[in-house]
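Quick one: the structure is below, and I'll ask about it shortly.
All protein chains of the complex are present and in place, except for one that has been dropped.
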Amino acid sequence: MNALQPNLVMLKKLLILAVVMFAFGYAMIPFYKKICEVAGLNNLLQPDTLVEETRLVDTSRMLTVQLDANTRGLPWEFKPLQSTVKIHPGELVEVMYEITNNSAREVTGQAIPSYAPLLVSQYIKKLECFCFTKQVLKPYEVKQMPVQFLIEPEFPGDIDSLSISYTFFEIGLSNGTTSNEDKSTKSKI
Amino acid sequence: MGSKVTAILVWVSTLILYPSMAAAERTDGILSTVNLPAAGSQIATEMYDLHMYVLYICVVIFIGVFGTMLYSVIVHRKSKGFKAANFHHSTTVEIIWTIIPFFILFGMAFPATQTIIDMKDTSTPDITIKATGYQWQWGYDYLQGEGEGIKFLSKISTPREQIRNEAPKGENYLREVDNNVVVPVGKKVRMLLTSNDVIHAWSVQQLGVKQDAIPGFIRDAWFKADKPGIYKGVCSELCGKEHAFMPIVVEVLAQEEYSKWVAGQKQESAEPAVDVNKEFTMDELKATGEKVYAGNCAACHQANGKGISGTFPGLDGSKIAVGPKADHIKMVLNGKAGSAMAAFKHLSDVDIAAVVTYERNAWGNTTGDLVQPSEIKAFRN
Partner (left out) sequence: MAAVHHPDNELGHEHEHHGPPAGIMRWLTTTNHKDIGTLYLWFSFAMFLTGGVMALTIRSELFQPGLQIVEPEFFNQLTTLHGLVMVFGAIMPAFVGFANWQIPMMIGAPDMAFARMNNWSFWLLPPAALLLISSFFVPGGAAAGGWTLYPPLSIQMGMGMDMTIFAIHILGASSIMGSINIVTTILNMRAPGMTMMKMPLFVWTWLITAYLLLAVMPVLAGAVTMLLTDRQFGTNFFNAAGGGDPVMFQHIFWFFGHPEVYIMILPAFGIVSQIIPTFARKKLFGYSSMVYATSSIAILSFVVWAHHMFTVGMPVTAQLFFMYATMLIAIPTGVKVFNWTATMWRGSMTFEAPMLFSIGFIFLFTIGGFSGIVLAIVPVDIVLQETYYVIAHFHYVLVSGSLFGLFAGTYYWLPKWTGNMYDEGLAKTHFWCSMIFFNITFFVQHFLGLAGMPRRVPDYALQFADFNMISSIGAFGFGFSQLIFLYCIIKCIRGGPKATDEVWEGADTLEFTDLPSPAPYHSFETPPKVK
């Protein structure tokens, strides 16, 4: 038996450990998303389906929902048509947002939702939202878009105000990142 | 040996004296240089007290442990003929000094827990303000409550000459902005934070708020100021070159004064906005442009347009500033990736037109070009 044998076995084991940990780094991304999904910390771009048709509306509580809108790097004006809505938990509401394309070209954008405080997102059920698909606006087009959502009656009692925010990013510029804009300029340098 | 003991004694006494020194400062109400500044809100007070409480506990333990060690260092030395003992193990002692710290830590964590829960309670705000971080200034939108609809940008107002040591530094050096965030006293203000480019952090120590502003996401925090006054903060997350130069100033006013301020702001915004299709004269544009230049460009390119050799290119006679208009406008609007030149598309069409006109006709540049606001619009993406 070669005395090196145990060392090589150990080498193999430790290398596997290193490779597994490298993969683990990547695995943290879906992992984190899953955890966020379960804990309701992140926002998914898919419509939620309501399990029961009739839901209890908790009229004893009134929630103030603030609507917020942002754009990043695209020539759009984006705003909610009402800044706040007051709703009862369990009540289905529809709010409208408006986008205006201020440029002379066709622009495609994708909205990313975000909620504050962080914990509330697991209780927000969206049946319809402009954030489920990309939005294409012709030059100078104005578009009104609805969001249909409800807040589940299980919503924690100690929170009575929350914010729903959307940020539009431009996509379709080669591969859909805002950093591409930088890259195209970079190549010009 | 003498020096050793003296050195240790000096440190121990500093540690003992420090908390009392710090506590004394607080009652004076002066802005402390050795401790947290006087709290301006309930949460900040709790933070202040928690810090003092934990600090005192640490000092006591420190003195206990190092008192013992110091005694040992002085007495149990070979030069005094001390013979080494032979113990090296005691399960009882080891268990005791594992358990006791556990309880001490519990004693520290317990009061902190309630503060954390309070800190996170952003419910029922009187006013909601969205702060957006830009490289390198803050944008504020009053979203809800009294003042709804007010929005403005807030950027450092310390003159560049002071930073460059060309003028004496003012009292509020680096802690002053052109537009303060104004809020009423005793009202719960909820801050929504987001960012336009990189991560920034909105932080005002005296109000007990520090929250990162993350591009694409919103986060919230809140404060309720106890008394009127000026509260200062800084961007607390490295956000690039001018990170040190994006302060935050919160001005807390009594309710009536706040209402007056809101009325003033509303009136200002009710005045007809400058018509972007209006044709401006060269002098108008140059006058506005010089102001915009001083506020946005002079930091790097310098007031004399010479830049800083090797780091920031000069504009005086530069290819961009005397070359085609379109390239110049695009550069200002979009910046230059991979360099320190940021995008300035958050400025209005009038401002950009004015600054481009100014740059093309200032110092030694004599293109005679006049850029109208209406032209800028076409270049926006």
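Note that the chains are named A and B in the order they appear, and that numbering of residues resets to 1 at the start of each chain.
The working rule: contacts are C-beta pairs under 8 Å (C-beta built on N, C-alpha and C of every residue); 3 or more make two chains touch, one makes a residue touch a chain.
The structure presented is a predicted model; accordingly, all values stated were derived computationally and were not measured.
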Hidden-chain contact residue, picked from the options B:K227, B:K241 or B:K319: B:K241
Among B:A131, B:V181, B:A201 or B:A225, which residue is in contact with the omitted chain in the full complex? B:A201
Options A:L63, A:I87 or A:L118, residue touching the unrepresented chain: A:L118
Going by the contact rule already stated, which one of B:L36, B:A298, B:A353 or B:L370 would touch the omitted chain in the full complex? B:L36
Where does chain A touch the missing chain, residue by residue? 2-4, 6-7, 10-11, 14-15, 17-26, 28-29, 32, 39, 41-42, 45, 72, 110, 112, 117-119, 167, 169-171, 174-180, 182
Per the touch rule stated above, chain B touches the missing chain via residues 3-4, 7-8, 11, 14, 22, 31-37, 43-44, 46-47, 50-51, 54-55, 58, 61-62, 65-66, 68-69, 72-73, 76-79, 82-90, 93-94, 97-98, 101-102, 105, 108-109, 112-113, 115-117, 119-120, 162-165, 169, 171-175, 193, 197-199, 201, 203, 205, 208-212, 214-217, 219-220, 233-245, 308, 311-312, 337-340
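One rule holds in what follows: only the chains that are shown with their structure count from here on.
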In the complex, the residues of chain A that touch chain B are 64, 66, 68, 70, 72, 74-75, 83-84, 102-105, 107, 112, 114-118, 158-161, 163, 165, 167, 169, 181-183, 185-186, 189
Taking the touch rule as given, give the residues of chain B at its contact with chain A in the complex, in rising order. 120-125, 128, 130, 132, 143-144, 148, 190, 192, 194, 196, 215-220, 334-339, 377-378, 380-381
